[in-house]
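For reference, the structure I am asking about is given below.
Only one protein chain is missing from this complex, and each of the others stays in its spot.
After this line comes subunit A, so read on.
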Amino acid sequence: MIAVPSPEEGPNPLSVPANTPEHCPGTESELAGKSDACNGCANQEICASNIPKDPDPSLPLITERMTSVKRKILVLSGKGGVGKSTFTAQLGWAFAADDRTQVGIMDVDICGPSIPTILGIANEQVHASSSGWSPVFVQDNFAVMSVGFMLPSSRDAVMWRGPKKNGLISQFLKDVDWGDLDYLVVDTPPGTSDEHLSIVQYLKDSGIDGAVVITTPQEVAIQDVRREINFCRKVGIKMLGLVENMSGFVCPRCKTESQIFKPSTGGAKKLAEDMGIELLGSVPLDPRIGKSADYGVSFLDEYPDSPATTAYLDIIDRIKEILGD
């Protein structure tokens, strides 16, 4: 059932080794080796000693691999199902529309990889070459890596705890032959946990150019997104801005706009004001967006006249402007 082929070197256990006790504070923690949970742990002595920890051996390799990547952008949202992967895909397609621009998408949602389906490359596989794993190409200038390419069947569940997920993310960064990229867009799973901490930690030396945070208008989503923004602040990621998805729905029959997910507490606008970040734009809910994602075609190309396309493109232009490209 855990179907990912085991990579040549086993995943690299990070801050929390695989054989830790249940309440392991993490080797980076101040309590490392000193908390109650550490009694009896094989690593207690190493943790308790104040010897500076060896940096993760994969870090220099990642940093080296990332020297050929100009911009690294994270797409985040505390909440699931708000359109992170859809936005990531549109961002990829929009960047790649210029064939001189080299674009990569890395999907670090290990348990629910949607990127392969949305980009219409769900049946592709990853091949190993002497220079590393070669990503799957949507078009000549658009490379993609996802755990979805490594499963024998899309039905298979990846039942992994944190350390194994971290190991794979590290491999995606260091072992994938990304080549020269102008943009690497990283799609993340919901929440603020292992995947998020790891990607930030791995890219610390290479630098993350910024994060785009996606939300929907209702308070239940806003609450989670507020947590995500606080997370970014804690770990020092620059915020490019906030995108409000599923903002208003236009009935295809009577053309009246209604709010499916009401901004009961002011929606993204209020959140952006409260947190002092920029609202990049609001994308209305168009059922054709979801349909395009299911069929793996570019919504921007298929429906250039949709108000959602205009909204997406404006947001993407603004992102480029902020990045100074």
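As a working rule, contacts are C-beta pairs under 8 Å (C-beta built on N, C-alpha and C of every residue); 3 or more make two chains touch, one makes a residue touch a chain; residues count from 1.
Convention: contacts and distances are computed from a predicted model.
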Complex member absent from the view - protein name from UniProt, among "MMS19 nucleotide excision repair protein", "Cytosolic Fe-S cluster assembly factor CFD1", "Protein S100-A14-like" or "Glutaredoxin-related protein 5, mitochondrial": "Cytosolic Fe-S cluster assembly factor CFD1"
Omitted-chain contact residue, chosen from A:N39, A:S68, A:S131 or A:S264: A:S264
For subunit A, the residues touching the chain missing from this view: 1, 15-16, 20-26, 37, 78-82, 85, 110-112, 114, 117-118, 154-163, 165, 189-194, 196-197, 216, 218-221, 223-224, 226-228, 230-231, 234-235, 249, 251-254, 256, 258-262, 264, 285, 287, 290-291, 293-294
